[in-house]
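Note that one protein chain is taken out, while the other chains of the complex remain in position.
Right after this comes chain A.
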Amino acid sequence: MAAPPSPSTDYFSGRSSTRTRPGPTVLPPQSRLAATPGSPRTPLLGRSISSQFGSPGSFRTEQEDLIIYELGARHLSAGFAGEGRPRCILRFCPGMGRRVGDYRGLQAGYKSDGQRGSKDKGWGEEYELYRTDVRQLDLGLVEDKLERAVRQIHADYLQLDTKPRKAVLAVPSLLPTPLLEVALKVLFDHYTQPPSIVILTTPILACVSAGLRNGLVVDIGWEETVVTAVGEYKEIYQRRSVRAGKVLGQEMASVLEKLVGDGHDGRDDDMRIPFRHAEDIVERMGWCRPRRATTSDADPATTTSKKKIPLPTSSSSPIEIPAETLSNPPETIFFAPSTNLTDHDDNELPLQNLAHAVLLHLPLDLRSLCLSRIILTGGVSALPGLKQRFLSELHALIRERGWDPVASYGSARAAFMTKMEKRLPSRTKPPDANSPPSTALTHSPTNPTKRSSLTSTADHNTASSMPAHARPHDDLMDPRSLQAEKNHAIGRYRTEAETKNAVRGVETLGAWAGASLVASLRIKGVHEVEREEWVKYGLRGGGGGVY
């Protein structure tokens, strides 16, 4: 299904209709020409947030409520700007797709659709709003689902009067354009009639709600895990892996099915664990065990307890499962300890390798900033122990590989090492991150250009093409000022010793709270879709949705 052309709304204009996914860096359309999507870019340090987002007169009166929506593949949450939590989180499930007046779901003993659906369709397909593979997707159905969800949210939770209210929509970055278009269409068509919708992406919002300007956002979502390096509230570089919530649930189901199957004789069909139950088990009982050091120092950190878990399939009593087993699926799915790196497809890197790959692509100063600002977010990140485990895996990986872009030299390894030892004594200390970035800057083979020149050219590029309000301060463009700026900032960021080069995680309140912060601070978003423009151009060719 090709994306319907949607030419002149701001947000869409830079994209060709053949690509369903825009480049990762979200910039105003004018600057898109200057920026090749996906290439690493030095963050523009020292730009104040007011010059980046705000223009005089962009503030609104205090009374006005903004509605914040966060859209994901599995849920839609909504609430008001300035509040710490959404008023409601609506999960998509098959029961929502019933006809009006069909109350079968309330009937006792009704066998849920999910059981059969999970067999006939993809795993959990009925529980998701969309898949990122839009070619297989019935966009009309997505629209219907979303429309009903938005209607329900307004009727049951927001309950607003008819005054038009602006809206903020937080979406995953690289949400396929047709899906974004559907979301905008539904929100604009809703009878609350938002005069404009600001679009923000979740990695940046996760950063905002962690209180950070830079960071490595690891969003363990439903269909894919997205690792985004954020520098100065911009998405710098991004990579994704299919190791995420969906396969985790599947793995949990298969582990348990195997366990149950061993006990009984294999009546295959009877042993299936439906999607919903598998997810429930992950959410309630799943956990992630601490990293085992490869050198087996007597590991006390194990539990031998067993958990009773009711299974819908074995109609008898709940089965006993060792707690250890319950930590296996996250282990194999996210960190894949048993498989060799070379066996991995590019789109299914284990999480620590994924993060490492992203960090490798970053310019050095941003890398060290990101390393101490690792933000885990997304639905699965709430799994007990997962955050800790991720950090220690990443730490171990960095210790092992350093910042060498080549993963394996094969037979050339030994020769290379001796060569490097001769040339760069500091490089051979594997945790390179221990050395301060300023020295590493001059030595590092991974840094293609001198930082200062890179920065200034990037500055020139963007400065000339950006609208005035988005332009950074002109007086900060020369390298010396930048350096001064940076020195000044040293005390203002965290105390350097503890933050600079250690792997460290920062808690985030999540994308919704980030959007709420941004909106309540009256920061003007870069992508604001006005209603008039949308009505005029946004729906071209797409059936009269305006009533």
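One rule holds in what follows: contacts are C-beta pairs under 8 Å (C-beta built on N, C-alpha and C of every residue); 3 or more make two chains touch, one makes a residue touch a chain; residues count from 1.
What we mean here is this: contacts and distances are computed from a predicted model.
According to its UniProt record, the chain left out of view corresponds to "Dynactin subunit 4" among "Dynactin subunit 4", "E2 ubiquitin-conjugating enzyme", "28S ribosomal protein S18c, mitochondrial" or "Rab proteins geranylgeranyltransferase". Set against the missing chain, the residues A:L259, A:I309 or A:A357 yield one that touches it, A:I309.
Checked against the full complex, the one of A:V242, A:L259 or A:M285 touching the unshown chain is A:M285. From the options A:I199, A:L216, A:V380 or A:V506, the residue with contact to the chain not on display is A:V506. Only one residue from A:K387, A:R401 or A:H527 touches the chain missing from this view: A:K387. Considering A:V242, A:A323 or A:L360, the position touching the chain not shown turns out to be A:A323 (whole complex). In the full complex, chain A touches the omitted chain through residues 45-50, 54, 56-57, 59, 61-62, 65, 79-80, 82-89, 91, 97-104, 107-109, 113, 116-117, 120-121, 138, 140-141, 144-145, 147-148, 151, 154-162, 191, 209-214, 280, 283-285, 287, 290, 301-303, 305, 307-310, 318, 323, 327, 382, 384-385, 387-388, 391-392, 394-395, 473, 485, 488-489, 492-494, 502-507, 509, 513, 516-517, 520-522, 543, 547.
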